[in-house]
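Heads up, one of the protein chains got dropped from this complex, but the rest are sitting where they should.
Now for subunit A:
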Amino acid sequence: MQIVRALLTRLITTLITLFGAAIIVFVVIRVVPGNPIAMMLPPGASEADIDRLKALYGLDKGIFEQFVIWISNVVQGDFGTSITLRQPVYDLVIGRLPATLELSVMALLIAVVIGGAAALTATLYRGSKVEGGIDVAGGIALSLPDFLWGLALILLFGVLWPLFHISGRISPSLGFEFSTNFYLFEALARFRFDVVLDLMGHMLMPALALAIPLAAIILQLLKQSLKECMHDDYITLARTKGYAESSIILRDALPNAILPTLTLIGVQFTFLIGGTVIIERLFSYEGLGNMAIDAVINRDLPLIQGIVLIFALLFTMVNLVVDMAYAALNPRLRHA
């Protein structure tokens, strides 16, 4: 019963958040300079042509009226039609979403594995040169933003030592027919490991570029929390029982140290999803972010609105998952 109520509260706040996001994006993209009509018509088009097009897309109406029309359509599941691509926004966004989801989740996994392993190793060898080395590596990883890591990776593993593909999501020469847009997931499920390999060859560099700064943040916070835990009395007691340092860190310290990191990962993951916009552009990866940049360049208002709404929905979902994981991991919160 409590769970039902908590979920209901959550649903309502999510809806309010999304409505707020809808208002903001709607107003902002109409306030910034540039309009889609100018992008569609050749220079020197007549006033009459411009007015006709404006009327066609409803842009001649007041901003409030436009919003009401749009939001009432959205509620009914109609996100409008892209001005430049002339397809339903819903289909476009849903078509591209899996690519971005796969990329973000891959980046998150890489960041958690690298950052977590580095933090645990540094804790095990605390006070030694190993810890110093890990700290230095973490500092370097954190000092550059994701897109610069992307450029560095392209230079390193795309040009100097061409290990990976530098653009796209899959090699067209593969000629593999997907029935969903979750390419990686589908290739795995169908045991087509040649396809998986090709997908990974495309995805690894952009994912790594997104993951490196996040891994460094995870490393720093988790290492700090672990270090504090290692002074706790239950750790000392576990030592007297005969346990090795490594199993004490994993079994006793980690579950107590992980909670702040978990919250941080949630917040940082939403930043990472935002980061896909530039990274997808950099690697010509056919995801939502890449589409968002095209939409902005072309002032494709319905498409921008659709993409931003989907991003807002993703962010609230991530926060929900983090809260649930937090409750699952912390016994003191479970009954609260």
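Definition applied: a residue touches a chain if its C-beta (ideal position, glycine included) is under 8 Å from a C-beta of that chain, and two chains touch if they have at least 3 such contacts; residues count from 1.
Following the convention adopted for this analysis, contacts and distances are computed from a predicted model.
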Tell me the UniProt protein name of the chain this structure doesn't show, selecting from "Tryptophan synthase beta chain", "ABC transporter ATP-binding protein", "Cytochrome bd ubiquinol oxidase subunit II" or "Protocatechuate 3,4-dioxygenase alpha subunit".
"ABC transporter ATP-binding protein"
Among A:Asp49, A:Asp232, A:Asp294 or A:Asp323, which residue is in touch with the absent chain?
A:Asp232
Kindly state which of the options A:Gly34, A:Gly139 or A:Pro255 is in contact with the chain not pictured.
A:Pro255
Which one touches the absent chain: A:Tyr243, A:Phe271 or A:Tyr326?
A:Tyr243
When the complex is taken as a whole, what residues of subunit A touch the one chain not shown?
127, 232-234, 236-244, 247, 252, 255-256, 329-332
